[in-house]
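The complex appears here without one of its protein chains, the remainder shown in place.
This part shows chain A:
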Amino acid sequence: MREFRYERAADPAAAVALLAAAPDGAFLGGGTNLVDLMKLGVATPDVLVDVRELTSREVADLPDGGLRIGAGVPNADLAADRRVRERFPVLAQALLAGASGQLRNRATTGGNLLQRTRCGYFTDVTKPCNKRSPGSGCGALEGVHRNHAILGQTIAGSDDPATCVTTHPSDMAVAMVALDAVVRVLGPDGEREIPIAELHRLPGSDPSRDTTLRHGELVTAIDVPALGMPSRYRKVRDRASFAFALVSVAAALDVRDGVVRDVRLALGGVAHKPWRASAAEYVLRGMPATEASFAAAVESELEAATPLRDNAFKVPMARNVVVRTLLDLAGRDTERELA
């Protein structure tokens, strides 16, 4: 592990100032991802600014019935929050579908959003990876990629500096995307709000960047606006617990008189970022809440899929998981649940 300094700051602004002065530094939250990557030599910060106790650990009510979640709220606490379980079951379920109890106790809400990919080529410094070592190529394109992306990859040859076919690992972020969360950040130039759909990015021509955050910007809170419809998270993985998603779906559905009034749909395990299924949502609004409608909607989303040699199974898996989840939600009466 590279030598580094460990710093604590008096408040978030001081932490931001410390990091602004350290181009190779990093914020330390729960450390469940960063400390691991430092041991592996994948992350090599020269300064760690500890923010785990610095950002809020409160979940506060917003006037519209939404919640403001402090970036320092541990994943376990957020999943256990009664308001989250009642108003945003999709979020509680996504949190509990991730990692293990020990990790959820330690990991923070802000840090969860900023997890790095678990691609085996990214975490092995002896292998090519454009994300870890820009320009070195992509080992996964022709290598082991069974659990890689089927949407939005950059596929330009193994040696091309733009190629990246990996996925974002977070479950929580998939739910947050379906919930239209807003990420509040404090940076050297002050505060700004980022709609979560604009936080994570596709690899494009620069796979090294996971998000649109600038160096020194600290996530301070995440606002989740009121939802007003039933929601749930469903995750398919290789074993029943403590595994990353092959495919996951965060869904919310508002059905009145058999017709889809509103729907939110986001997919995990399929792309470099949590994938908001906007095409499927567009197709579904106003349609009868039937299996045929749900299938047609998700198929329109998956038309854009470009599966790799060994992960084409994810396309029908995503289709089936979405249809099943929407059917579950359609079987419930929105008016009664919200009464």
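Please note the rule applied: contacts are C-beta pairs under 8 Å (C-beta built on N, C-alpha and C of every residue); 3 or more make two chains touch, one makes a residue touch a chain; residues count from 1.
To be clear about the criterion, contacts and distances are computed from a predicted model.
Participant: According to its UniProt entry, is the unseen chain "Carbon-monoxide dehydrogenase small subunit", "Phosphoribosylformylglycinamidine synthase subunit PurL", "Oxidoreductase" or "Transport permease protein"?
Facilitator: Answer from the UniProt record of the missing subunit chain: "Carbon-monoxide dehydrogenase small subunit".
Participant: Which positions on chain A touch the chain that was left off?
Facilitator: That gives, for chain A, the contact residues 1, 3-6, 8, 28, 30-32, 35-36, 38-39, 48, 50, 52, 74, 76, 99-103, 105-106, 240-242.
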